[in-house]
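See below for the structure under consideration.
For this depiction, one protein chain was excluded, whereas all remaining protein chains were kept in their positions.
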Amino acid sequence: MSEIFLFYLFGGLSVLMTLLMIFQTNPVASAIYLVGAFFGLAALYVLLSAPFVAVLQVLVYAGAIMVLFTFVIMLLNIRKEELVYDRVTWRKTAVVLTALFFAGFLIWHFLKIPVVPFAPVEEGFGEVHKVGRLMFSKYLIPFELTSVLLLVAIIGALVLGKKE
Amino acid sequence: MLVLILKILIPFLLIFNLLPLLIWVERKGSAYIQDRRGPNRASFFGIRLGGLLHTISDVIKLITKEDIIPAHVNKPFFILAPFLVLFVACVTYAVIPFAHPIEINGGIFTFQAADLNVGILYILAMSSLGVFGVLLAGWSSNNKYSLLGGLRSSAQMFSYEIAMGLALLSVLLLGGSLELSALIDDQTAAVWRWNFIRNPLAFILFLTAVFAEANRLPFDLPEGESELVAGYHVEYSSMKFAMFFMAEYAHMIVGSALITALFFGGWQVPFLSTEFLRTNAESGLFMVLLAHGVLFMIIGFFLLGKFKSGKYGDKRDYEVIVIGLPMTVIGLALGLYTLLHGSFQLGDMGRQVFAAVLQFGVFMAKILFFCWVFIWIRWTLPRFRYDQLMHLGWKVMIPLGLASVAGTAIVMVL
Partner (left out) sequence: MITIHHYLILSALLFTLGLLGVVIRKNLLIVLMSLEVLMNAINLLLIAVSRYLGRMDGHVVAFFIMTVAAAEAGIGLAIVVTLFRNRRTIKTTDWRIMGG
């Protein structure tokens, strides 16, 4: 039954951290909460026997993307008064209600999937060599294309960030 | 469960006990490099132990000092930051294997807390998290020097992580695995199979990147005391400051352990494979004990020889005797016992344990050597200028890293 406990622990952690992230006036605090949420998700990936993706989650999201975010936040050095959270309006209430409706809609659809307990996984499921083999055989072309994507991103960031 | 807890705890405690020793080595080493005597004032009933007691008094001082939290800081993050830094420096030990696995009742017992399938990626992930602690410390202090230090360090760690990743990539191409234990197995006991000979370029890159990750000189710009006061930890005091300090040393030890595991064969005893050690365990034990006896006696005699009555005119004169005499006696006893006892009878288990203990000792010796290299370089090289640092990181290390990966891959295919 420890699996249930771990699921609620880490799932709850990621939801709570995401909530805190959204309702923060201070972007650095937001970034740190988001890192917490990503950690919770990484733990869930381990529970789902996907260790490779879990480590990548920490490496890419927490270690690279969020550090970049924090770096940019500090670089811009935004003063706190620019981040004052404005009052609750009708528009926002409508947005929240729509979001709740959307969540309910999604969950209603998901619940239609038949409940089958997870089958025991084969040896080495989700580990590096198996995922790697799949990545370099069936998904070779998409994999190569991601390198082009990254190159484009690098060039784009360079062009945008360059001072005239 | 108990075994798991012990597995987690023992490396951790080992590192925390190495920390004060390393601080002593750093002080003494720097003193000898700069032609000074180094710390030698703290004493306990006149016994000075060559400055070793300074670390103990330091610890007492840091623990009992008032923990000041300045009024202008962002309190939760200010408190979180040192914990984060120390945590990140310590968790990497989980994947480092300390000896060849042994068999107990048919089960395999590994000398590492977690034999992760993704070992190297785990190390990279954890070391990339180290930036957060420094960045948070710098930002939450609300001090422009701290902020500059934090920004510098994040940019630096960013840049050098890429080179580190590339160096690691060429190593794991050679070993064909992401597991550290598999990489060490692949290097075997033969020294010419060790990765620093098979790929010296990757070794140099990795060494440089580890220095940058640990924020040690010549890459200690984040704290550069001459321009940033002390960088990201200006506002910290007492134990929180000590945690940054400890994290730096923990980083050093973990960096040394990684260098050893990846490039210097890890726990492999040079030229003596695990098989060889296990078959010759009995004569091996005999020789090891005898060598220890002789070593102790040599050190003891050396210390006793330094005794000169009236050299200082106080209790310090007898210090060498207090340490030297027991060492000589222990060495003599050990040597005589070994010689008189003759050959030892070891069971199957005993042979395995002997091999593991010897390998562990060799691994620790290698780690300590690299810790010394860290200290040595710190007191030899001057600090880089910031633009030089960035130039080195992006325009020298990364192309070299790419060349190393490409070269390794080509050689592997041929």
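Which chain is which? They are A and B, in the order written, and residues in each are numbered from 1.
One rule holds for everything that comes next: contacts are C-beta pairs under 8 Å (C-beta built on N, C-alpha and C of every residue); 3 or more make two chains touch, one makes a residue touch a chain.
Predicted model only: the values in this text are computed from it and were never measured.
Visitor: What chains on display are touched by the one that is not shown?
Guide: Displayed chains contacted by the hidden chain, ordered by label: A.
Visitor: Which positions on subunit A touch the chain that was left off?
Guide: 3-4, 7, 11, 14-15, 18-19, 21-22, 24, 27, 30-31, 34, 37-38, 41, 44-45, 47-50, 52-53, 56-57, 60-61, 64-65, 68-69, 72-73, 75-76, 78, 82-83, 86, 92, 95-96, 99-100, 102-103, 106-107, 110-111, 113, 115-119, 121-122, 125-126, 130-131, 134-135, 138-139, 142-143, 146, 149-150, 152-154, 156-157, 160-161
Here is the rule we use: only the chains that are shown with their structure count from here on.
Visitor: Need the CA-centroid distance for the pair subunit A / subunit B, whole Å please.
Guide: Taking the mean C-alpha position of each chain, the two centres sit 34 Å apart.
Visitor: With touch defined as at the start, can you tell me which subunit A residues reach subunit B in the complex?
Guide: It comes out as residues 28-29, 32, 35, 51-52, 55-56, 58-59, 62-64, 66-67, 70-71, 74-75, 77, 127-128.
Visitor: Enumerate the contact residues on subunit B facing subunit A in the complex.
Guide: Counting only subunit B, the residues touching subunit A are 77, 80, 116-118, 121-122, 124-126, 128-129, 131-132, 135-136, 138-139, 147, 150-151, 154-155, 158, 178.
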